[in-house]
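All remarks here apply to the structure that follows.
The other protein chains are all here in position, but one chain of the complex has been omitted.
Moving on to chain A:
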Amino acid sequence: MGNTAKISCRGLWKVFGPDPRGFLRQHGHTPGPGDYAATKHVGAVQDVSFDVLEGEILVIMGLSGSGKSTLIRCLTRLIEPTEGQLEFENRDLLQLSKREHIDLRRKKLGMVFQHFGLLPHRTTLENVAFPLEIQGVPQEERNACARKYLTLVGLDGKEDFYPRELSGGQKQRVGIARSLTTDPEIWFLDEPFSALDPLIRRELQDEFLKLQQSLRKTIIFITHDFSEALRLADRIAIMRDGRIVQLDTPEMIVARPADSYVAKFGADAPKEDVLSAGAIADPNLPDVLPAQHVRASQKLSEIIPQMLTDGESRVVLNRDNLPAGVLTKERLLSAVFRGN
């Protein structure tokens, strides 16, 4: 994962209502909930700033209505942001001409939709080839490419099926293949698995991770399911009422929630799978270090069995093999069972 920002946005606003810009100006960019209600405006995205790093999976997580879809649509400019700066590879996205923007979407962006967004009058193959068709790629070539991606998502032999002949999971596979045919650099997924049964969802999550291992896209993934976020994310941005309340690694979101709202999500998380020794170790080193050690990056689930059998404390070693803290049995138990 590189550290260059692929997309970066600063002070992004999207207000719905009769006069969004005037509304923002009037309230000096700090409108309260009462102001919105009084003037029939909705603050779907409020003063959001963040970077998406190259090659990472950034998951945007929040309850329904918290503004996730609006935010992702502002990034793709399916919705015009009310205010703010938006850069893509250091180019100002909001200044692009219509033509340049169409080009950007054709070549660099791909999107997967919650309800699949398949064209009902086209076969699976035609659906997947659709973005190439729009670009004027000759039929032979685009069909070959579409076949390749259909194979990649495991839909061999379904080329001539129409969407309504497919199951939900299969439909979303088509949606995924279609969003990849143009080999985009940034991949947007708006709750792609939310409409699926839990078992299928799990299956697709695994395949998604496998795909990403070979594709290495920059990904913005939306979900309202915290456990899905934990499974997939490199970093999680938690949204509430149009604002990002915390943006951090899954581990830190669980280990150090920014407020009680975030903590509530973390409360039910399988902590032993998320937290690592480094996150909960006591950084104050005692004079006498315990004899046994664990690595800071080790997940708690790996450590628990031994520590609970012998009851001994461990010294936590960082990447350079230096002691970074101590982990007592009590600390371990309280992290797993009572939150922090």
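Just so it is clear, contacts are C-beta pairs under 8 Å (C-beta built on N, C-alpha and C of every residue); 3 or more make two chains touch, one makes a residue touch a chain; residues count from 1.
Everything that follows uses one rule, which is that contacts and distances are computed from a predicted model.
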Missing subunit (named according to UniProt) among the choices "ABC transporter permease subunit", "NAD-dependent dihydropyrimidine dehydrogenase PreA subunit", "Sarcosine oxidase subunit delta" or "Methanesulfonate monooxygenase": "ABC transporter permease subunit"
Selected from A:Gly17, A:Gly84, A:Gly117 or A:Pro290 as touching the chain missing from the view: A:Gly117
Given A:Pro131, A:Gly242 or A:Gly278, the one touching the chain that is not displayed: A:Pro131
Which of A:Lys6, A:His41, A:Lys68 or A:Arg105 contacts the chain that the document leaves out: A:Arg105
Chain A, residues in touch with the chain not shown (by the definition above): 73, 76, 78, 102-103, 105-106, 109-111, 113-121, 123, 130-131, 133-135, 162, 178-179, 182, 188
